[in-house]
Each structure stands twice: as C-alpha cells, then as structure tokens.
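Have a look at the structure below, then the notes.
Partial view: only certain chains, each at its native spot in the assembly.
Residue numbering begins at 1 within each chain, and the chains themselves are lettered A and B in the order written.
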Amino acid sequence: MIRSFLWTGSEVRRDLPLPALKEALESRRGLLWVDFEDPLPEEVALLGPDLFGFHPLSIENCIQAQSRPKLDDYEDYLYLVFHSWNRNEEGIRLEEVDFFLGKNFLVSYHVETRPSIAQVMAVLPADPRLVMGHGADLLLHQVIDRMVDRYTVVVDALDERVDLLEDEVLEHPSEGTLKSILSLKRDLQDLFRTVRHQRDVLNSLAREGHGVISKRGRTFFRDVYDNVVRMHDTVEGLRDEVAGARDAYISMVSNRMNEVMKGLSTVATIILPLTFVTGVYGMNFPEMPLLRHPAGFWVTCGIMLAVCTAMFLAFRRKGWV
Amino acid sequence: MIRSFLWTGSEVRRDLPLPALKEALESRRGLLWVDFEDPLPEEVALLGPDLFGFHPLSIENCIQAQSRPKLDDYEDYLYLVFHSWNRNEEGIRLEEVDFFLGKNFLVSYHVETRPSIAQVMAVLPADPRLVMGHGADLLLHQVIDRMVDRYTVVVDALDERVDLLEDEVLEHPSEGTLKSILSLKRDLQDLFRTVRHQRDVLNSLAREGHGVISKRGRTFFRDVYDNVVRMHDTVEGLRDEVAGARDAYISMVSNRMNEVMKGLSTVATIILPLTFVTGVYGMNFPEMPLLRHPAGFWVTCGIMLAVCTAMFLAFRRKGWV
C-alpha cells in the first residue's frame, strides 16, 4: 500500500496520482512524502526508474529488509535504515524502517504498520505546517524521534527484568535462573549492537555534512543522537548488571550446596561418636566398667548425651554449624 | 525562582526587572547572570523568545533534566549539562545543573538548591570583581570548579567503603558482603560513566575553539579537566579494587566452606577406625585374642587410643588437619 502527501507550501494534498507525483518531484518545490507499507511489486517499481530512480542496490536492500542500521549517501539522496524496538509477549522485536531522504522528498518503506509513522500521519491533518512545513530532513526527524522515544518502553521493561532477576538470584536461585540470565544477556547484547550502529548513523546525520540535511536539521538530529547515547549507556549498564547477576548466581548456588553438605556432614559427625560408644558396650568382654552396674545403661546414655552436646558446642564455637 | 545579577563594570546590581534584563542583554556590555531554581512556567518562558531566545531543543532538555553531561555549541551560546555528586544516607545522587553560556551572560538552571551555586552567590557581595569581573566563561569556571571540588568528598567516602569492604572480605565474609560488593560495583560503574562524559565535556571546553570561551578561560578549564581526569583514574582504580574484592570473596567463602568440610570429615575419619575395633570385639566368636583376658578391655582401649593418635599424626603430617 502506498500513501503520499504533498505539502504545497500552504496545504497538504493526499494520495496523489502518479503524474502528480512525477510533477511534484521534478518541480523541486514543496515537500513530497511517500510511505510504502508492504507494497505490491508494481508499487515497488516506483522506487526505480518509474518515479524516483533510486540506485538498484538501495532498492534491493529495502526489499530484503533485515539489515543493520546504516546510512548510505548517494549524493542526491540519503538511504537510511533505522530500527525501532517493540516488545510483545515473545520478547523484543526490531522493527525496521527504510528511508530515502532527498532535498524535497522523503520515502519511508516498511513491511508492517509502524506506530511511529502512524503517529506522524495522525498529527498531520491538525497541523500540516508543523509536520511538513520545515523541509524533508525535519520530517525525517519527526519520525525518527518517535522511533527512538519508543525505546524507552523497551529499556524500562528490560531494566525491570534485570531488577527481578537480581532479586531472584539473591533470594531463591533455581536452575531456571541461569536460563533467564543467559537469555537476558543475549537480548542485551543484540540490543547493544543495534544501538551502537544507530548511534553511528545519528552521529553521521548530526555531524557529517550530508548535502540533503540542513544545518538546522543537524541540530535536531544531534538531540536524537544524545537520546541514543543515553540509551547506549543504559544498555551498557544493564549488561554490566547482568554479568554481575551471573557471578552472584554462581556464587549463591555454590554457597547453597555447600550449606547443605555442611548440614548433612554435621549430622553424620555428631552421630558417629555416639555409635562408637554403643560399639564399646557391644564388645563381648566379660568385664567392662559399668557393665554389671544396675544403672550402667543410664550412665552410658548420659555419657552419650554429654559427647553429643560437647561436639555440638565445639562445632558452634568454630562456626561450623 | 529567578535570581539575576548584573555586573556593570564597577558594581553588581541584583534582581533586575525584565526590561532591565533585556536592555543589559542587548547592550552587549557588562555581564548578566540569571539563575533559575525550580522556576515557574512563566519564568521558564524567559529562556525562549521572551528574553534569551534559546533554541527550543535546549530549553526542552533543560526542563526534562536527567541528561548525561554534554555540551552543545549553538554558536552564539553554549548549552552545557554538568553534574555534581552528592552523598546522603540513601547513597550517591547526581545533581544536575544546566548552563547557557554567552559572550556576556550566564544562565544556570536547576531544580533544587545547589550548594556550589549558593557558594558562588555567597562570595559575590564580598568581592564582585573577582567573581564576575572576568567574563562569563570565568564565572562558569567558578561554579564548575566548585562542583568538581565536591566530588572529592564522594570519592573519599567511596574509597573508605572499598577499604572497609576489603577488610570485611578478608576477615569475616558473609552473605551480605556479596550484596555490598555488587551494589558498590554498580555505583562505581555509574560514576565511571558520568565522569567519562564530564571529562569529554571539559576536554571540549578546554581544547576546542568555542567562540564564547576566551583563551584565558580555556586555561582555567584545562585545570578543572585535570581534576576530573584524576577523579576518573581514582574511580577506575576503585573499580579494579572492587573486582579484586569480589574475586577474593569468592575465594574466601569457598576456602571457608572447604575448611569446615575438612574438619567434619576429619572427625568422622578418626572415629570410624575406632568403631571398627569395637565391631571386632562385638563379633560372637567364642574365641578371640584377649577376649577372656582379664585386662582385655583395657588393652583394647589402649589399642583404640593408639589408632586414634596414629591417624591424627598421619593427618597432621600430610597437612590435612
């Protein structure tokens, strides 16, 4: 599906026919925004010689999807891949949007509906000048800014998962904890790599002198860049915390096992001397002290109780029990 | 609340009305310092077209707070975010101050009272020329220098915590020690990241040629930069020490558990041979050596004592006990 918007300087016209698109593009006036959502093959053809005439490589990249965030400067336009993060019940999903940014046009390309683009389209009727009246680069900024804003939700959710995990590790570590740690670590490493590339892309938008981005636009992208850097720091911090949680987990599990072994050994070690005493009076010598004594049995029981108490106290003093 | 100070070249006038502020700003003479502390919305408006006319992005950044330390050059002014550290009973808190630095004005913006700004204001009446007579960049230096000085207290406190932790690890490690290590590690990693960004900001102030900073000002910022680098090194060193403490903790706990297990096993291993001896004389053979001997019991006790002593000596020689 294709949606097109043309800002003529005073109003926005929507869903233009092909000839009108061509004319708008060639007039080099106004601002044309064409959004491709899961387009049909004949719609994709508009990216090529039919209308925009983009380089075949960038079109191919667009269609394949699954690229890392990147920015290619083709001089009369920028080709840009950017991701938003979305979080559903299956985990974190990267939502890719491809952009072609020219002096007087912006093309956005994506497979499924993207909330950030839908939002921009939603505010467009209310205040078209704000959205499209400041040039193609600021229109791109509006979309990307919203995409980056959506990170916060995901990062907050991850932060919460890390906090829960740390509690779980310190209170009741189980075998599942290790799986959680490993899976969280992997998620964070994936995000870290994506954010790193996004930071590079935004740095390039904000600082390198691309022809299609005005100086004013660079100021705005610098602001988004700062947001991504903060995200980068946060994800880096979460990674460190997960690594710490992993170490703590190993420590805790090993402690707990040792604790159990210690308890079991203690029981065994207190019983053994008692068994020895019974063994002594089990010997078949005709004469042993106390053997013939009427209270012999009770005295022996007393001795056993004393041994038991003594050992327990000795263990406690040494801090073993 | 807004506080304003105007250095006219000979004296400081305070709390000027809006028209006087406007005039001072436009005359491009003297030095105007406006401090915003938790301002009302109509006061915030002064940052925008009402008075200063700063870029909307930097104003928005100001209001949101919670930024990393950064520096944006808007050519006729610098926008600067800087943090001091404060330490209260809940831990370490970052105190953000935002600055706008122009040729003849400094705007400081913060939510709560900041001690470093209060201090500069306190010395201002005594020697206004020293504080405000050397240009906006040196006034900024006065504030930032005091903010950095306040680090020392926090870093010293952390240093002490690390020392205590190391003692605790080597003398009496407990389960709480691990929590302390993890929490200290997190604090240090957060600080490390902040200091890294602050170092970058100060490096930029001291070495890049920003228009609103004089050559003389750069010399002063270079000095603060050196302080922050020293802080950076110290925090890096503390991080290494905490990592070392963590390793030592794991080592100590594991040693201590092994020690306990060894002790318990030793007791068991000395008792078992004795039990064996009693078992021998518990057998129901009619004829066994010593069985009918009148002192049989005592000889057997002697044998058991000998076995016990021999095993103990053997263990000691092998270094097991």
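Here is the rule we go by: a contact is a pair of C-beta atoms (placed from the backbone, for glycine too) under 8 Å apart; a residue touches a chain by one contact, two chains touch by 3 or more.
Computed from a predicted model, the values in this text were never measured in an experiment.
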- Number of identical chains in the entire complex, 2 depicted: 5
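Operating definition for what follows: only the chains that are shown with their structure count from here on.
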- Task: Quick one: superpose chain A on chain B by CA and send over the rotation angle as a multiple of 5°.
- Result: 70
- Note on the structure: Chain-centre distance (mean CA atoms) for chain A and chain B, in whole Å, is 26
- Considering the complex alone, what residue numbers of chain B touch chain A? 55, 57, 61, 67-68, 70, 72, 74, 175, 178-179, 182, 185-186, 189-190, 193, 246, 249-250, 253-254, 257, 260-261, 263-265, 267-268, 271-272, 274-275, 278-279, 281-284, 288, 291-292, 294, 296-297, 300
- Can you list the chain A residues touching chain B in their complex? 166, 170, 219-220, 222-223, 226, 229-230, 233, 236-237, 240-241, 244, 247-248, 251-252, 254-255, 258, 261-262, 265-266, 268-269, 272-273, 275-276, 279-280, 282-289, 311, 315, 318-320
